[in-house]
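Worksheet for the structure shown next.
Here the complex is missing one protein chain, while the rest keep their positions.
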Amino acid sequence: MDLNSDLGEGYGRWALGDDAALLGLVTSANVACGFHAGDPATIDRTVRTAVERGVSVGAQVSYPDLVGFGRREIDVEPADLTADVLYQLGALEAFARAAGDRVRYVKPHGALYNRIARDPVQAAAVVDAIRRYDPALPLLTLPGSAAMEAAREAGVPAVGEGFADRAYTADGRLVSRREPGAVLQDPGQVAARAVLMATERRVESVDGTEVEVGVRSLCVHGDTPGAVDLARKVRAALKEAGVTLEPFA
Amino acid sequence: MDLNSDLGEGYGRWALGDDAALLGLVTSANVACGFHAGDPATIDRTVRTAVERGVSVGAQVSYPDLVGFGRREIDVEPADLTADVLYQLGALEAFARAAGDRVRYVKPHGALYNRIARDPVQAAAVVDAIRRYDPALPLLTLPGSAAMEAAREAGVPAVGEGFADRAYTADGRLVSRREPGAVLQDPGQVAARAVLMATERRVESVDGTEVEVGVRSLCVHGDTPGAVDLARKVRAALKEAGVTLEPFA
Amino acid sequence: MDLNSDLGEGYGRWALGDDAALLGLVTSANVACGFHAGDPATIDRTVRTAVERGVSVGAQVSYPDLVGFGRREIDVEPADLTADVLYQLGALEAFARAAGDRVRYVKPHGALYNRIARDPVQAAAVVDAIRRYDPALPLLTLPGSAAMEAAREAGVPAVGEGFADRAYTADGRLVSRREPGAVLQDPGQVAARAVLMATERRVESVDGTEVEVGVRSLCVHGDTPGAVDLARKVRAALKEAGVTLEPFA
Partner (left out) sequence: MDLNSDLGEGYGRWALGDDAALLGLVTSANVACGFHAGDPATIDRTVRTAVERGVSVGAQVSYPDLVGFGRREIDVEPADLTADVLYQLGALEAFARAAGDRVRYVKPHGALYNRIARDPVQAAAVVDAIRRYDPALPLLTLPGSAAMEAAREAGVPAVGEGFADRAYTADGRLVSRREPGAVLQDPGQVAARAVLMATERRVESVDGTEVEVGVRSLCVHGDTPGAVDLARKVRAALKEAGVTLEPFA
């Protein structure tokens, strides 16, 4: 199983998240590419450190929206969105290459991630960028999403990710954050769910049934002290359960 | 001999220059990379067309300064400047790669071009980005500049460029634009100088002597109707003189 | 009747539209405020010239989207949108004040204009900025829009504008640009419609009936040579019909 987290999300003078701690816990780093966060010098440091520590580097591509941190949907035309993704992919690749490695996957950020989970037009635009750049580069996204479907149609590999701290519906989808109980807080419960997802590719849904989830990576957060602790517990529980942690890409 | 020109310098809704005309005249396109001009969709179109027409694609890297069009010097720290250049190089490369080609050289833009002609610190920072990215990638710059010296020290190939419409001093430097007569207007005179530079690597200086100029590329401008006409005359004169026009890279 | 047009929509090195021609034709200038176009120096020149020529200055506020020219809807939170509008209003006011005048109205731009015509939440957020800044400042918008309704509820004056070159439905709404025949091309027809709107506050709808339109300003475009000619014809026809052209604010 792979553990992924968002990294390099500072910008110039502004820092965000405990990258040093996370780089000791995860196997894949979704590195911000400059459109929602991540100035070039921050990207450079982040990628170098990730490569040094054997963490796989992925492109955390976003809408162009620094002030909104990429959390607001934008009605970008498909051709523009494809170009935006190509631009970010290439920019990150330069640092990976300079560090002796390469970009190993793409994970869209924030509002773009959510939008392409349900919008086939923007999903196809993102996938088209990957196809034009390198059709063997995997897209990390939600199982069953429009993005996964678009990748399948384009012949781009798609990898499912799961969230051990999120509630799932009985048909294997995430419960919306607007619903009560959508985010789980108890570290023990979250760690146990991570183990179930990693070892049996199943998760307990909100109605108590266990549903299958096709995940090869689990996402952990790192922008609060509590989040890093939680990530640490998840990692420890996975290790204890005999799960091998390694990059999916 | 190579003819190079700045291309793709629009930004979103804003167009600039007659790219269509220039792509029929030049052999190398210095494509804006988004920091002074060139949004991703504009880069995509520009690179595709250049590749289709057999024009060599170079990275026109810049200070981050859209509002100032990269024409204002910025006291960027060396490590930040290196990262800025890597970022732009990689971003452009994605489009070149998607178009079936690659970035073939680097030509800094505007204030950065002028700054690294005389400032060894910023020059070394730019060259370091090239060295880390691909030490075989040539830097297109002024003969005798600090940039050329920095490239030589780093083992990065440097290629000299000349300006047929600019006055030269007796030691082979450009006369400052602030001096009267620094820019030549007469198309016949400019074309004749281009031929002399291309065939004999010499140019007549302001004191009437001929000086050697180590140039493998001539820069032509395209952002005014008159400039395109001038470029056309220069190209025609070179052809007539039997000069083969081909990309230097 | 008032004639309004978008002005000052260049950005740094990039020019757009024939501001000089338009400032001789219109009575109100919707000046870009920096979020979709309009760098500070361009705003300065535009506002000075407008004030010198007796043209009323309005704030053409926008989503923060230079690369998309404010033409893409963004899901901005209401409090952020209110702050974005306040920021732009104040920025423009500084130039109006320095030119001896003040901002006399607000006309949102592009995607924001369209969004608040139908979305009461973003409409209320824009109106709230005006109310907090100066509740006597008019909002120029579509008659019958959510924006007009939000202004009415907040006690902010709203002024309706019309488009002589756009087709109207039988209930006085604009026909969507996606429909055939939405934009009228014939200068004589457009000028005649402008006169009917100005003199009788009526317009012929697509089904041939005349409908009332509560407009105190007509919008003319200027970013193509043909558009300026059309604006000139509209102005001449209005003059000939005895319509007094004067700022509504």
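Letters A, B and C mark the chains as written, and numbering starts fresh at 1 in each.
Note that a contact is a pair of C-beta atoms (placed from the backbone, for glycine too) under 8 Å apart; a residue touches a chain by one contact, two chains touch by 3 or more.
In this text, all values refer to a predicted model and were calculated from it rather than measured experimentally.
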| item | value |
| --- | --- |
| From B:Ala15, B:Ile74, B:Ala192 or B:Ala241, residue that would touch the chain that is not displayed | B:Ile74 |
| Sole contact to the chain not displayed, among C:Leu92, C:Val203 or C:Leu238 | C:Leu92 |
| Residue, one of C:Leu7, C:Ala29, C:Ile43 or C:Ala249, that touches the chain absent here | C:Ile43 |
| Touching residues (missing chain, whole complex) on chain C | 34, 39-41, 43-44, 79-80, 82-84, 86-95, 97-98, 132-134 |
| Touch residues of chain B, complete complex, unshown partner | 64-65, 67-68, 72-77, 80, 111 |
| Chain A residues that touch the omitted chain in the full complex | 10-16, 37, 39, 66-69, 71 |
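As a convention for this text, only the chains that are shown with their structure count from here on.
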| item | value |
| --- | --- |
| For chain B paired with chain C, centre-to-centre distance based on mean C-alpha positions, whole Å | 42 |
| CA centroid of chain A to CA centroid of chain C, Å | 42 |
| Two or more partner chains touched - positions in chain B | 39 |
